[in-house]
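One structure is given below, represented as structure tokens, and several questions about it will come after.
Of the protein chains in this complex, all but one are displayed in their positions.
This part shows chain A:
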Amino acid sequence: MSRSGPATHRDAWFLLLPALIPVLVLSVGPLLYGAALAFTDAQSGVRHSTTFTGLDNFRALRLDSLFWQSFRIGLVWAVCVTVLQLLLSLGLALLLNRNLRFRWLARTLALVPWAMPEVVIGIMWRLVYNPDAGVLNNALRDLRLTDGTTDWLSSMSLALPAVIVVGVWAGMPQTTVVLLAGLQNVPAELHEAAGLDGAGPWRGFTTVTWPALRPVALSVMALNFIWNFNSFGLVYVLTGGGPGGKTQLPMLFAYAEAFRYGQFGYAAAMGLAMVAVVAVLLAVFLRNRLTREDG
């Protein structure tokens, strides 16, 4: 179909239009509007009239230590979850790529978290972490590792790590599937050649597997980081941002600012601050993807 000309272009427009209109009205439009709101004092009440305030929101935001604390927590959470996700998923993908028994079971189980509603994952882990009736404390008590009374999600020092474990669990399926697909694209002859040259498993991995997998791994890491940094539902259900704001991800913070205190303009400014972080990662991802498309 290499025909091109005015007729073909009109056809393309007609085919694209039904998708383009809702995207413009409910995605592009709101995003631009949202970015513009960051420069106003918009509030949730109808009575209040919105005025343009320039950089006032950002000046206030710069001094808002609570927001920056939340921002730091968001970065720690996103980096930890993303890195652990990649390492664990890579291990699992390598195992699933082998001819092991019970592989089907792991394959099936690895997909389950993907199918589950975020809210259910949160609830499920609350049951696991439950200080009295939870299975984690019970198991630790049985193994005589702790006295089994740890209140994981209410502890100032343990809440964030506990929540990070859940984040890793929830995001493993997609990462594993993508990495497994990448592994299956590594030509088998390369492995054989490396084997003949006497390379052990580790040498084989570093010289053959990883170079072939690297672009896929980088892309999936960039996407995971963005998703994790913007994540909301999981932590909302697990801790609601507590204890004492120790798990207050920036999305939770901005949500409260917008829909509990009604400060739409200020919350939008927070959103823009988050975009700055995400934009860098997105650039990495897109460059990676586009160079692969052209190559």
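The working rule: a contact is a pair of C-beta atoms (placed from the backbone, for glycine too) under 8 Å apart; a residue touches a chain by one contact, two chains touch by 3 or more; residues count from 1.
Heads up, the rule we're going with is that contacts and distances are computed from a predicted model.
Novice: Consult the UniProt record of the chain that does not appear here and report its protein name from "ATP-binding cassette domain-containing protein", "Sarcosine oxidase subunit alpha family protein", "Sigma-70 family RNA polymerase sigma factor" or "Carbohydrate ABC transporter membrane protein 2, CUT1 family".
Specialist: Per the UniProt record, the undisplayed chain of the complex is "Carbohydrate ABC transporter membrane protein 2, CUT1 family".
Novice: Decide which residue listed in A:61, A:178 or A:221 touches the omitted chain of the complex.
Specialist: Of the candidates A:61, A:178 or A:221, A:178 is in touch with the missing chain.
Novice: From the list A:105, A:143 or A:196, which touches the chain that is not on show?
Specialist: The one listed residue touching the chain not shown is A:105.
Novice: Identify the residues of chain A touching the omitted chain, counting contacts across the whole complex.
Specialist: 1, 4, 8-9, 11-16, 18-20, 22-23, 25-31, 33-35, 37, 42, 88, 91-92, 95, 98, 100-103, 105-106, 108-120, 123-128, 130, 132-135, 138, 169, 172, 174, 177-178, 180-182, 185, 201, 216, 219-220, 226, 229-230, 232-233, 236-237, 240, 250-251, 254-255, 258-259, 264, 267-268, 270-272, 274-275, 278-279, 281-282, 286, 289, 292-293
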